[in-house]
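Left out: one protein chain. Kept in place: all the others.
Letters A and B name the chains as they come in the text, with residue numbers starting at 1 for each one.
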Amino acid sequence: MTGQSEFLLQTIGVTKMFGDLAANADVTLKVAPGEIHALLGENGAGKSTLVKMIYGSLQPTSGELFWMGERVTVPNPAAARNLGIGMVFQHFSLFEALSVAENIALAMPGKLDLDILSERITRVSKEYGLPLDPSALVADLSVGERQRIEIVRCLLQEPRLLIMDEPTAVLTPQEADQLFVTLNRLAGEGCAVLYISHRLEEVKQLCHNSTILRHGKVVANVDPQKETAASLARLMVGADVHSISARASRTEGPVMIETSDLSMPSDGPFGVSLKNIALDVQGGEIVAIAGVAGNGQSELFDALSGERQALTGDAVKLCGTNCGLTSVTGRRQMNAAFVPEERLGHGAVPGMPLSENVILTRHSAASGLTRSGFIDREVAHQINDRLTQKFDIRKGKRDPEARSLSGGNLQKFVVGRELDREPKVLIINQPTWGVDAGAAALIRQALIDLARSGSAVLVISQDLDEIFEIADRIAVISRGELSTPRPAGDISLEQIGLLMAGAHEKGAAKVERAKA
Amino acid sequence: MGALEAVILTIITASTPLLLAAIGELVVERSGVLNLGVEGMMVMGAVCGFAVSYSTGSPYLGVLAAIAAGVFMSLLFGFLTLTLVANQVATGLALTLLGLGLSGLIGESFVGLPGVKLTALAIPGLSQIPFIGPILFGQDILVYASFALVAAVSYVMFKTRTGLIIRAIGDNHTSAHALGYGVIPVRYACVMFGGACAGLSGGYLSLAYTPQWIENMTGGRGWIALALVVFSTWLPKRVAIGAYLFGAVWIMGLYVQAAGVGIPSQFLSSLPYLVTIVALVIISGNKTLSRVNTPACIGQSFVPDR
Partner (left out) sequence: MKLILEKRAEHSQKMAVLSPLIAIALTVLVGGIIFAVRGLNPFYALYIYFIDPVMSLWSIEQLVVKATPLILIGVGLAICFTANVWNIGAEGQLTMGAVFGGLLPVMFPEFQSPLVMPLMLLLGVIGGMAYAAIPALLKNRFGANEILTSLMLVYVAGFILDWLVRGPWRDPMGFNFPKTVTFDGWQLLPTFGGTIHMGAVLAVVAVVVLAVVMGRTLKGFEILVLGNAPRAGAFAGFSRTKIVLFSFLLSGGLAGLAGIGEVMSTVGQLQPTISPGYGFTAIIVAFLGRLNPIGVLFAGLMLGISYLGGEAAQVTLGMSDKIAKVFQGILLFFILACDSMILYRIRLITGAKPQAAPAE
């Protein structure tokens, strides 16, 4: 193949092995100029591995890459940038302690002149509707602003191909719409976009073409606009996705989780402080808290779990008891359970076997795990075996280290460990973040079942689809402030988006009126 | 020479080894690596510097040997922590223990021998300026080097791409790797720079400060240099200020002792160590000061995907 090609980028038979595992097997992908091309697949299907090879962060084990019809190897990201490939990472590749301009300078070749660069940043960011202050410190910026840095960083290099890894996962619906405008404009200018997402509706809305990966292999190449979300999902998962069983009529129980005027100063220079959080969750219902990452979710979780204590005892009430000053262990003894966002390193100790991770949250409950300070490991093994059965945890041996499990299986363990106690209160942060569809469905169903059995469930999540799927009432957290929870049927996606962006209740009400 | 001038000159002499070692460690830590082996690299610099200058009669060859010894030691550290991802704290301790042992063995035959003193290189004209002249322009080459290093590190760290890359790698090695920067090679370079500075600092002790070899002659200065980096909140200019303040405390102790005040000499000797603790407490207690510039990746190992 020489000279002109109708395709900007082709990967032909690309394979990437990690040890014995084929993360990509014989992957062929073709992207035309000006095309917004979706790369679809479940977590762990190999999307990230593929784009990392295109961007030069990883080297393929075998297979070939063609760029504008010519065979190339991309030894490192600088070479990719030279070719005209830009990438916006899912977990941003930004430096919190550096300024916006310094962050962008790191991806630009040539002499370092921050003044000239700052001017260019201001100009280009304005042109594409992505305003940025070049002298701002990244640590002080919101998630949406951080993504703008990544995009502007690519735009300054006048890319021919822009790779975007799950860009809308961290945006409000309005921010996502704004992003689509920018991407469509880029495509109109002839720039191709390789768009990774698992949000099928937005793929149908935005993309011209799609390649679907499953277990590292290409299973289909289809036009997403001619498919339905369900047919795309079937291609991704390889089977029909279980829909969650309809919610049985909910019973109204007593208030089990209550905060009144919960305020907490931020922990450290880059934290978020909580302001006058008022929240109540009844037994039998699921309340979900939506919000863009970094708006106080983990701070709220820590305050509710007791990892950080409130200023007064009555700021947090669980199961009807004041416990703002009670430790996490004390709150567990009131039959409350908690699942944090980070599985590895927070919810579980990576280097410890599962049986010991069972002890982590259950050492002080009346489960027979400890007797006068001594640990009964046999009981820990029994609990571990029970969880394995009940929650279908797949693992290579009876008691592997937590870090050797896949994300979905570890999440099932971490959630199952708490559900197994039949808690009256469950507070869970990002229940299905980064897990496969099967595990996600199982976990969501388990949350609903727990609520229907009379427990109070509080879900903190960034995933609006998930929230609408399981929540009875929805509140939104923004800059450490929480909106009043409203029944799921009474609040629209758009209103949630406005609240996520920090509009006050009044502002949201105004929009409602304007619509009416 | 006025009394104040003499005092300032001795303070500079006492401060220079701290400054040299600390400015090197600052670069190491800015790249996200914590090398606690400064004392070990320093003492190896001292013994090798002395041995070579004694054998060749040239203090300048001694200076080169001191640098080489520091770099060699830092490479051991680099191989363990960067290539084999060993725990940085433990490896730093190992480097100190090895350095103290090895220097004792190497230096055994040099104990008590008279050394070759690194003489002052007065800059003609400038050194004649009253007061400032002798202080700034009547020093030996290593003192000039310490001035130059502070200025150079300050400039490179904040005004050049090289410095930007080092700070970026210290702040977030995963992102730096994703953008295509060689985390490990840059860290190797920084660790070697730190080794060279620590070696130089040791060389200053055995070639200029007290031109002889005494076992364990670094006397904890490497550790104080580490504390200085924390105290400076990773800013080169503050390293210089801190080093001179420390030198002043050190010299003050000697003066008080000489004046024959009834304070036990042991108390005055322990003053620098106590002051170090107090300084650490003050700076660490202030969270905004101590956290903002702390390299976020400090002490963490990095293993790239392949």
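In this section, a residue touches a chain if its C-beta (ideal position, glycine included) is under 8 Å from a C-beta of that chain, and two chains touch if they have at least 3 such contacts.
All figures in this text were calculated on a predicted structure; none of them were measured in a lab.
Shown as candidates are B:75, B:100 or B:245; the residue that touches the absent chain is B:100. Of the listed residues A:324, A:347 or A:497, the one in contact with the hidden chain in the full complex is A:347. Contact with the chain that does not appear here is found for just one residue of A:231, A:327 or A:492, A:327. Within the complete assembly, A:400 is the residue of A:253, A:313 or A:400 that touches the hidden chain. Those residues of chain A that touch the chain absent from the view are 19, 59, 70, 72-75, 79-80, 82-84, 305-307, 327-329, 332, 338, 340, 342, 345-352, 356, 359-361, 363-364, 370, 373-375, 396, 400-401, 403-404.
Residue positions on chain B in contact with the hidden chain: 36, 76, 80, 83-87, 89-91, 93-94, 97-102, 104-105, 108, 219-220, 223-224, 226-227, 230, 264, 266-267, 269-270, 273-274, 276-277, 280-281, 284-285, 287, 290, 303, 306, in rising order.
Basically, only the chains that are shown with their structure count from here on.
Mean C-alpha position of chain A lies 45 Å from that of chain B.
On the side of chain A, the complex with chain B involves touching residues 52, 56-59, 76-78, 80-81, 89, 91-98, 102, 105-107, 111-112, 268-269.
Within the complex formed with chain A, the residues of chain B that make contact are 159-161, 164-165, 167-168, 171-172, 174-181, 287-288, 291-293, 295-296, 305-306.
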